[in-house]
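The structure's right below; bear with me while I get my questions together.
The complex appears here without one of its protein chains, the remainder shown in place.
In order of appearance the chains are A and B, and numbering begins at 1 in each one.
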Amino acid sequence: MWLELIIRLLLSPYIFAPLIYPGLVTALAILLTLIWLERKFAAKVQLRYGPLYVAKQIGGAPQLLADAIRFMFQEVIVPRNADKVPFLLAPVLAMSLGILPIVFIPVAPGFAGILINFSLPAALALSALMPITIILMAWSANNKFTIHGGVREAFITIAYEIALFVSALSMSMLYSSLSLQDIVEKQALVPGILLNPLAALTFFVAMLMSAGKLPFDIAEGEQEIVAGPYTEYTGILYGLVMGAGYVQLYVSSLIFTELFLGGWHPLFEALGELYPPLGGIALFLKTYLVLAFAVFLRCVYGRYRIDHALRIGWRRLIPLSILALLLSLGLRFVGVVV
Amino acid sequence: MAGGGNGFFSWKELTSPVSGEKVYELFIGPQHPASGHMRFIVRLDGDIIVDVEPDIGYVHRTMEKLSEGREYIKNIPLFERATIIDSNNITLGYVKALEKLLGVEPPPRAKYLRTILSEMNRIQSHLYGMGIAGIMLNHSTMFMWCFGDREIWIQLAEELTGARLTHSYSIPGGVRRDLPADFKERFEKAARYMERRLKDYDKIFFSNPMIRSRYEGVGVLDKDTAKRLGVVGPNLRASGVRYDARLLGDYGAYDELDFEVPTREEGDSLARLLQRVEEIKVSLSVIRQALEKLPEGPILADEYFKKLPPKLREKVLKTGRVKFPAIFATLRPPPGEAIARVEMARGEVFFHVVSDGSPKPYRVRVITPSFRNLVLLRYLPRGCRFMDLLAIYGSVDYFPPEADR
Partner (left out) sequence: MSLNDIKAKLEGLAENITESHAGFILVEVSPECLKEAANILVSTGFDHVSCVEGIDKPGDGVIEVTYYAESYDEDKRGVIIGLRVKVPRDNPTVPSLIDVWPSAFYPERETWDLVGVRFEGHPELKRLLMPPDWEGPPPLRKDFKVKEEGIVVGGGR
C-alpha cells in the first residue's frame, strides 16, 4: 500500500513534470547527449572523428558522462581577489533560473508542474532572469576579462529580449490565449510555423542569441576574452555554467516547439490514454530536432562582432517581430484562426 | 572611427603615451587561447582600441649568435627552424647567399626542384595562415579543413625530401634528393583536390556574409603607407603594390616559367585573405609548369660532385640521393659578404652573410617577413573595435617564431 502511494505520488504531474519529464532528468539527459551530438556533427563536417574513445562501439556516446564525472572530482579554485559568496553562488543561481521555467511548460493536456492560464509569459519571464546571474558571475570574479564579457552579455540581453517576447506574443495573439496548453490545442491541424513564419524566424534567432550559440557566442568569446564571464570557473562550477547555456537553449526550444511546431500532436491520441506524458513523446522528438539544428550551426558560422550582433537585434529582429505581430493581427482579422 | 589606416603615419603619434580616465589596459598575453607566442598590450576605451603595443621576443632563439659558432653547412637546419612551416624558402635564402660567396652555381635541374618545393611550401603555409584566420573568428570548420588539407602537401613534401616539415633540402651547389618516379601523378591528384577544396572554402568562408561583415573595411592599408612601412608579402600585394622577390629572377627557375603576380586594390583584411587564395592558385600552376619543363641532369654542382669518391658517385647517380662531399664540413668561402632575397610565403626574407675566411661565418643577419610586418600590428588596429584586433591579426598572418628568430 505504501508502494502504491509512492508510485502514485511520483506519477502525479506535480512531481513527474518538474523532476522527470520535461524537468531535471530529461534536461540532464539532453545535456549529456546534445553536447556529444554537437561534437559529432562538427567532427563529421570537419573531416575528423570527434569523441571516440569512451565506448568505442557506440561512437563515444558516454563522453559527456566521463566529462561530468571528471568535473565533479576537479578542484574548485576560487581566486584570491574574487568576491567569494557571489562567485560561488552565481553558477548555482544560473542553473536554477535556467531550469525553473520548465515547471510552467505542459507536456500533455492538463499535465504540467504548475497549471496556470499564463504559462507563456511566466516561462519567458523566468528565463529572462538568467542573464542577471551571468553579470553577477562576471562582476564577482574581479578580472578585466570577465567584466568585459559581462558587459557584452548585458548588451546582448537587451537586444534580443524584446524580439523574443514580441514573437511569442504574436503567436498568443494569433491564438488568443496566453496559456501554452491552449496554443498547442489549437494547432491540431496546422502548426503555427505555417501561419506565421516571420515570428518563427525571429524567435529562433533570438533563441540563439539568448543561449549564446554560434554565431552569437560573443559573451563567451574564447579568442578575445578567454572565456568571458566564465573564465575563472573550474570543476563542478564550470560544468554548471557550461550546462546552464544548454539548459536555456532546451527551455527555449520547448517553447518554440509548443508555439510553432504543434507541440504534442499528432501522436497524442494513441499513447495518451495510457499515461499523459507518453503522449508527449512527439514533443520530445520535435524539441530534439530543433536543438540538433541549433547546435549544427556551429559548423557553418564564425562569431559576429558585437556591434553587428546588436545591430541585428535592434534593427532587424525588433522590426521583424513587430511585423509578425501585425501579421498575426491580420490573420485574425481575416478569420483564418478564430 | 573606422579601422586604423587613414593614410597618416607618424611614429611620434604611435609612441606617445596614452592616458585618460576611461582607458583600461588588457594584456592579451602569451597565456591566452588566441594570442600566439606574443603579447598584445591593448589599451581600450570601452570597445574601441586606443593603442596596441605588440610585445614580441617570447620565442627568440638567438639564431644570429648561434650561427657564428657553427660551420656554414650546419647553419642550414638552424635557420630552417625559424619558419618551420616554410622551410625551403628560408634555407634557400641562406644557401643563395652562401653560393654567391663561394661562386657556385647550381645545375638547372636543381633549380627547378628547388622551385617545386618552394611552391609546395608556399601553398602549405598559406593554408596555415587561412586556418589561423578562421579560428580567430571562431570558425572551427575553416580551421580544421585548412589543416587537414595541409596534410596532403606535407605528405608530398615527405615523398620528395624525406621529412615532413624539416626539409633541409637545398644545399650549396644543388639539392639533396631527386624527384621520385610517380611524383607527377600524385601531384596532379593533389592539385585537382586542392582546386575543388578552394571552391569549398569560398562557399563556407569567403562568401559567408557573416565572415565578410567582419573582414570588409577592417584594417585598411593604403598603398603609400604600405610602401613606406616596408611591408612585404601578400599584405603588400593586397594593397596594390606589385612586388615579389620571385620577379627579380635570380634564384630558382622563375625567370623561365610563366607566372603572374596577382594584386588587389582594396587593402582591407578581406583583400589580404583573398590574395592568399589567388597565390595558391598561382603556385599550383607554377608547379605544373616546372614539372613539365624539368630538365634532365645532375642535381649537385660539378665541382662538389667531383670531390666524391667514385663509388659514392655511382651510388648517388643510381639512388638519386646526394652524399655530402667531405669539403662541406669545412667550407671556407673567401672573405667577403653577400646579400640574398627570397620570397617566402609571408614575404621577402633578407639574408646578409659576412665571411672572413674561416669555416664559421663572421656574421649572418636575417630579417624575416613577419618582423617587417610587425609594424602593421601596431598601426592597423588603432581606432578599431576590440574584436577587430584578432581579425586583423589573422589577416596579416604574423608568425611569431619567424619574427623572433
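To be clear about the criterion, a residue touches a chain if its C-beta (ideal position, glycine included) is under 8 Å from a C-beta of that chain, and two chains touch if they have at least 3 such contacts.
Quantities reported herein were computed from a predicted structural model and do not represent experimental measurements.
Enquirer: Mind giving the shown chains that are in contact with the missing chain?
Expert: B
Enquirer: Footprint of the hidden chain on subunit B, which residues?
Expert: The list for subunit B reads 9, 11-12, 15, 56-57, 60, 62, 64-65, 69, 100-101, 227-230, 236, 241, 243, 247-248, 250, 336-341, 348, 350, 352, 354, 362-363, 365, 367, 371-372, 374-375, 404.
Everything that follows uses one rule, which is that only the chains that are shown with their structure count from here on.
Enquirer: Please report how many Å separate the Cα centroid of subunit A from that of subunit B, as a whole number.
Expert: 46
Enquirer: Under the touch definition given earlier, write down the residues of subunit A that touch subunit B in their complex.
Expert: Its residues touching subunit B are 42, 45-48, 144-145, 148, 214-215, 217, 221-224, 226, 298-308.
Enquirer: Considering the complex alone, what residue numbers of subunit B touch subunit A?
Expert: Residues 24, 26, 28, 32-34, 47, 134-142, 144-145, 148, 204, 208, 210-211, 213-214, 385-390.
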